[in-house]
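In this view, the complex is presented without one of its protein chains, the others remaining in place.
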Amino acid sequence: MSISRRNFLKGSVAGIGCLGLVPVAGMRFAGWAEAGKQPSGVLNYVASSCAICTNKCVFRGQVVDGVIRRLEPEPEFTKARGMMCARGNAGAATPYDPDRVKYPLIRTGKRGEGKWKKATWDEAYAYIAEKTNKVVAEEGGHRSCIGFVSSEGTYHEHYWNQFREIFGSPNSLRHPTLCLSSNIRGNMSVFGTYPWADVKNSPYIILAGADRAESFFTPDTMDMFGDPRKTIICLDPRFTRTAAKATRWYPIKPGTDMAFALAMMHVIIGENRYDKEFVSNHCVGFDELAQHVRQYTPRWAEQETEIPAAEIEKIARDFASTPGAVYYPGRRSGWQGEDVQMRRAVAMVNAICGSFDRPGGLIPNASIPLRNYFYEPAWYDLTRPRLEADDVTFLNPRDGSWIAWRERALRADPYAIRGLFIYKQNVVDSVPDRSKTLELFDKLDIIVSIDTYMSDTAWHADVVLPESNYLERFDPPYSLAGIVPYVVIRQPLIKPLYDTKPGFDIIKGLAGYFADEDGDFLNEYFEGDVESHASNFMADYPGGLEMLKEKGFFTDGRKAEIGAYRSGKSAINTPSGKVEFYSEDFAGRGLDPLPTYKPVEEIPENRFRFLVGRHAIHTHSMTAAFPELNWHMPENSVWINTRSAKKLGIKSGDTVQMKNRTGGEVKIKARVTEAIRPDCVFYAHGYGSLSKAKRLVHGKGAAQAAILESHFESISGNALMHETIVEIRRV
Amino acid sequence: MAGAKNKHWAMVIDSAKCIDCKACDVACKRENGIEANGRREVYRNWITSKGVEGTYPNLKQRFEPSQCHHCANTPCYKVCPTSATYKNDDGLIMMDYKRCIVCSTCIAACPYDARYVSKQKKAIDKCTFCAHRIYTGKLPACVDTCPTKVRVFGDLNDPESEVSKILASRHYFVIKPEAGTKPNLYYLT
Partner (left out) sequence: MTTQDKQQIGQRLLELVALLDYPTAEIAELCGFSFEKLENCYVRLFINDLGGVSAPPFAGCYVEKEDRLNFMSRFSGFCREAGIEIDASFPPDYIPMMVEVLVLLLSVEGSEADVRSLVSSFYQRWPRLFAETLKEHDKTGLYADAGKELCRIIEELPDILIFNAAT
């Protein structure tokens, strides 16, 4: 042994006495390759689809030597008009994020304290099953006491739903009631469908509450702003980037969109400018509507909306006289009062002008049907109805109504909820009034979170199960509805890192720890694998799966057939088979059969309405901590109008305290700006994370869920995100 | 990667379509392997905006995307003492990072503020028009990723190219014509 080497190893750090004794199991991570030397630097492309928001844009992922480099937009995927947004681009680095969830973790400290131990999958499943079976037994054996939460976007969600059903719980909760349930319901009642706007062919668009420049929706965002010749009328209490690009911007008073729509109809019908042919051939209840809107004059609407009567009249006339004009069904307008009724009024403006089933108008979606995913049902005698079954007129049993459900769960009314199994949705950050969600968590005996990130929800769970990142997964074909529909797929760019698994494997694995009433284990209900399901889904389209694998998308050339409803080829799916103004169905349920305006609550002096909204570089609470996006906005701040700020002695950069009426309270920096109504305030979503594992957003700014009060609307069950009134003071 | 002599690369920018979404910024960083590490000065392209102008409710806001103009009359190239800044045969202004001594003379000379000090490269860095992509027939990253297709890229020597056709049919301007740089970024009015 040479002297120098002896000294070299002897010089080791004094602290580790064990060196020289540590057992070495040989090489665990590296070895000589069987294939020998290989060339390097070859650029490979893998086609797949994005998972950072709901648009699912198709890309060609660059992979060099097994490492993802960039996700290039697929130019032939016309739904996205061949683009990849900032978030989609930043997604390339997500598998390598040092803070992703890597292994099953079991909590060893108090909830939310952050003490974990790494577990094997079997340990984690067994732990969940033991706790769950115990509380189910305590509840007398009915499994309805376990709530199942999930979110769209992963193409594995149907497996989750299957698991819930065969497990025997009716309590399913999804995101729509935090978003578009009221919009869907309003349009359904008028058109029997939730149509999409043919933005591409529309020269004139009224855009209320849809900040499409910042809240990307393919292809609408691209079509709206990619053609600067379009007239865009933007109604929004806040000067968004959409407002900046619009032809005209009106800072409408929040909650008065219905007054605007009713006054438009007053003008259009009163001046005989409506589409008589369409109305008489395809609609019912027009006379009642015409009578009804007589009271809603532009002058009256001016008082409500604070948009000048003359402007309302001009917009109404331009709208009625421009072929292809459309009143875009934005999601964020309203979210106040009887939201469904406001949505109906907007739908009716389109209907009276014939802006349905014609180029530029609202078009019922087409979709490419896939073969069904079949599984055996399981029956449980003890299953109870879902908690909030009686609280909402039109309750979608898969979606539930988040706020109504949580209220019931907090009161254990009519029965107690003992556990939550959560797949992907970040409940803590996305359901209004975070303190109530955490209060509910406190009552639960078992919380399981399947996620790719340590979200605030995962942080408060008992067991975290790591799903493989979307760039590591094979996700089965997913049918994307639209005027031009597609099927998309996901394929792995790289092998799953760490001990992560795709949704199907996790769900089936967990199911294997529970049995049905006959004692058969629930994993036996899951047949085949994702690959075999994928071929089955596409079985009606020879060559379809191959195209999906090559391009990331599939189309058989199908499009929504414009005019099919007018010609009678397709039937309108309302009770009367016509477009409905006066709704017998609503009348029968004790609801206003016509949209009747109810004034919004006046905001008291020195109080503000809190607005929610989006940002182009972020998807809800998911992306604020992505380093490449975070630098554009390291911290959120509350927008407050210059005049209001002056009255309160608040300057930009000051820290202010905001309080709502139900005990919610945040501290955040002020951003004094002209770009918002003096009676409103706003801050962006995704910040002020509780989860300290989201390093870039923990403790930065404030979370929307912390200030939003919980209100919901009982027709659709939608959360009323704009019913929060706050007071502000400088600290 | 010397480029072909008969090419004249240019970009036509229609700012009216820009929604300030920052896709071009992130795509550029990924395509070119740039890690900003939170440093705000690290970018090859950017969106100029004066912010919200006017008083409520009469407001406006404009966005103007920009990057290296690949000037034909090239101030940064002229002042570089080490020839770290050089020209390809097709006129692209390139950087030889190894030769760069970070004297920053070029930063001062560039009228468009297109250059920045890259700690990563220990050199000055700037937009390359994605030369590595365009020489293999692909579009620059900021061009392909843009949702509204604000930027159009192509060869002005080819009368059939989209850039040639647009410039033949639309009004346009260049930024700081008084600097005499003969830039290759054209803005539509």
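Letters are used for the chains, namely A and B, taken in the order the chains are written, and counting of residues starts over at 1 for each.
Everything below uses one rule, namely that contacts are C-beta pairs under 8 Å (C-beta built on N, C-alpha and C of every residue); 3 or more make two chains touch, one makes a residue touch a chain.
All of these numbers come straight from a predicted model, not from anything done at the bench.
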item	value
Displayed chains contacted by the hidden chain, counting the whole assembly	A, B
Option from A:S40, A:S280, A:N372 or A:S567 whose C-beta touches the chain left out	A:S40
Which residue of B:R62, B:K119 or B:K165 touches the chain not shown here	B:K119
For chain B, the residues touching the chain missing from this view	30, 33-35, 37, 119-122
Touch residues of chain A, complete complex, unshown partner	1-2, 4-5, 8-9, 11-13, 15-41, 64-69, 92-93, 95-96, 98-99, 101-103, 105, 108, 114-118, 454, 494-499, 692-696, 698
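The criterion applied here is as follows: only the chains that are shown with their structure count from here on.
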item	value
Distance from the mean Cα position of chain B to that of chain A, given in whole angstrom	35
Chain A partner contacts - residues on chain B that touch it in the complex	14, 16-17, 19-23, 25-27, 29-31, 33, 36-40, 52, 54-57, 59-63, 141, 144-149
In the complex, chain A residues that touch chain B	69-73, 75, 80-86, 88-90, 92-93, 213-214, 216, 221-222, 225-228, 239, 241-245, 249-251, 616-617, 627-632, 634, 641-643, 673-678
